Every structure is written in C-alpha cells, then in structure tokens.
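Worksheet for the structure shown next.
Complex shown without one protein chain; remaining protein chains in place.
This part shows subunit A:
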Amino acid sequence: MSQQTVSSQQAPGAPRSGRLPKINPVFFVLAALLVAITLSNPNFVEPTGYMNFLKRAAPLAILAAGQIYVIVSGGFDLSVGSLITLTVVGSSMLLNNNADATWWVIPIMYAVGLAVGVVNGLVVSFLRVPSLIATLGMMITLNGAAFMWSSGSPRGYLPETFRFFGRVNIQGIPLIQFLPVALLVMLAAGSYLFWLMHRTNLGRMLHAIGDNPRAAQMSGVPIERVRITAFVVSSLSAVTAGILLGGFAGVSTDVGVGYELQAITACVIGGAQLLGGRGSVPASIAGALTLTAIFTLLNFIGLPKPVRDVVQGVILIVAVVLATYRRNRAGGT
C-alpha cells in the first residue's frame, strides 16, 4: 500500500509514455462484444444498427464519465439516478407543455444539479459523512422531491424542443446517413471531461486525494474544494444524462432507477479502483459502452430472461476480474 502511494505520488507529474503500450482490457472486451453482436445480427454494421446503439449508450457513458471523478477521488455518488429522475420530472413540470420554455428550463435543471453536487460535496467534506451514506441520503431526498413536486403524475409532456438532444437524428450525412444529436452531446461532454481529468491540475489533485488524502493535503491540495468539484461534475453529468434520457424516451417517474449502480459498474469495468486513486474517463466511457453492448447482445440472441440474467452477471464478473488482473500486474499506477 505504501509503495503504491509513493509510486502514484510521482505518477501524476511524470510523463505518461510508460503507460501507453498497455491498452486497457476494457477496449478488447468491448471489441469482442461488438463482434459478437455483429455475428448475431449482421444489420448491426448498418448505420441504423450502430448509431442506435451509440445513441442509447450516450446517457450512461456521460454519467460514467462524471461518476469516475467521484470514484477517483475516493467516493461514490449514488444520487445520480434520482437526479436523472428529478431532471426529467422537473423539466416536464416546468415546461408545462410550452415548447418555448426549453431555453430557460435546461439552465434551471443545471442549476439544480450544481446545487445537489455542492451539497453532496459539502456534506462529505465538512460534515465528514462517508460519501456512500451522504449520497444515499441525497438519493432518497431527491426521489421524494421529484414525487412531491409532481404528486407522482408529472403535469406536462416533454416538447420536441426539449427532446431534440436525446431523440433527433441529423439526416443526410454522407457515409453514415444520420447522426444522433445524443452522440454529439456524448462526444462533447466526453472530450471535455477527458481534458479536465487527464490534462489539468484538477485531474492530478483528484488522483492524489483518492490515493492518499493525507499525503495530498500535506502537499497542499485543497482537499475540500477538489472533492466538491468532483461531486459537482458528477451531478452535472447526471443532469445531462437526464436531458438525453427524457429526450430519448419521454416522461416517466422512474427513468433514473438503477442508473447509479450501472454508472459505477461501468467505471469498474473500465478499470477504476473503487477506493480511489485510479480511473480514466475514456475507459469509463468504454465501460458504459461495454455494459450497453452486453444488454444489446443479450437482446439480439433472444435468450429467455433468466438465462440472460445469468449470462449478464458472468460477463460483468469476467470484465471486472480482467480489470483487476491488469491493475495487479501494473502495480498500482
């Protein structure tokens, strides 16, 4: 453990070239799954096939890319699923069937997300509540809030202007025929979060406090501020995912159920270390794509539901074992 600490203390500043040749196994798992999907359904290589897949994976990918910030810093964010629900339900209430309201409703939802992230961060940093408990509390609170706000039956539909991001495909593009807006959102959010995590000082500080908070503090990392930022990033990614999901599928009161665990699973498949100090945005996005690919493959093969659950569980465990194996071999960096 102490060795790990020392080596990763050096890692953030050190050039990354030493790591490049080792490709994260999640990419192989993902590639294998995509090949398997293509074999079971040749139509998958058509644009409708893979574009639908990417469109569907976009919310989880963004959510995982946000969750990894909290995981790297040594915590969990369980409140994201209920924040997705709140975003969809809240937007439908605020929009109230008025298509012109989208432009101000979306910023309001981001403001709500910001507030949720700040509160999560403050509770964890200053009240010293473990993040698991703090965000679990937030999850319950937000679910309650969504229910209270809508009395369980949201008042409005989501107009097409709001659903644009999650539903619309831009038609008439050469080669690929069409491009889902959700995919563009995923690429934009993904690149930004990649840059923030792997090219800025914030990313280094996140890794440092996740690896060894005490050491990080001694070397001058503003632990509280960095932690709060991590929770804010996660919450904002949840709002983005909520906007995409609401766009994809419309109003429902349980859209976000289970997404927090899927996001954490995606990060782990991507090789993140659950107690912090290690994780990457592209690998988490690949983890999210892997998870979606598993669901899709099992849909295509058409196995009965119980068999599907078993297969899904086994694939998940294998993916995580692969990730752990790599981590052990790499010796902590």
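FYI, a contact is a pair of C-beta atoms (placed from the backbone, for glycine too) under 8 Å apart; a residue touches a chain by one contact, two chains touch by 3 or more; residues count from 1.
The rule we apply is simple: contacts and distances are computed from a predicted model.
As stated in its UniProt record, the chain not included in the shown complex is "ABC transporter substrate-binding protein", which appears among "siroheme decarboxylase", "WD40 repeat domain-containing protein", "PQQ-dependent catabolism-associated beta-propeller protein" or "ABC transporter substrate-binding protein". Among the residues A:P25, A:P154 or A:P282, only A:P154 touches the chain that is left out of the figure. If you put the missing chain back, the residues of subunit A touching it would be 41, 43-44, 46, 48-49, 52, 56, 59, 92, 150-157, 167, 169, 245, 248-255, 257, 295-296, 299-300, 302, 305.
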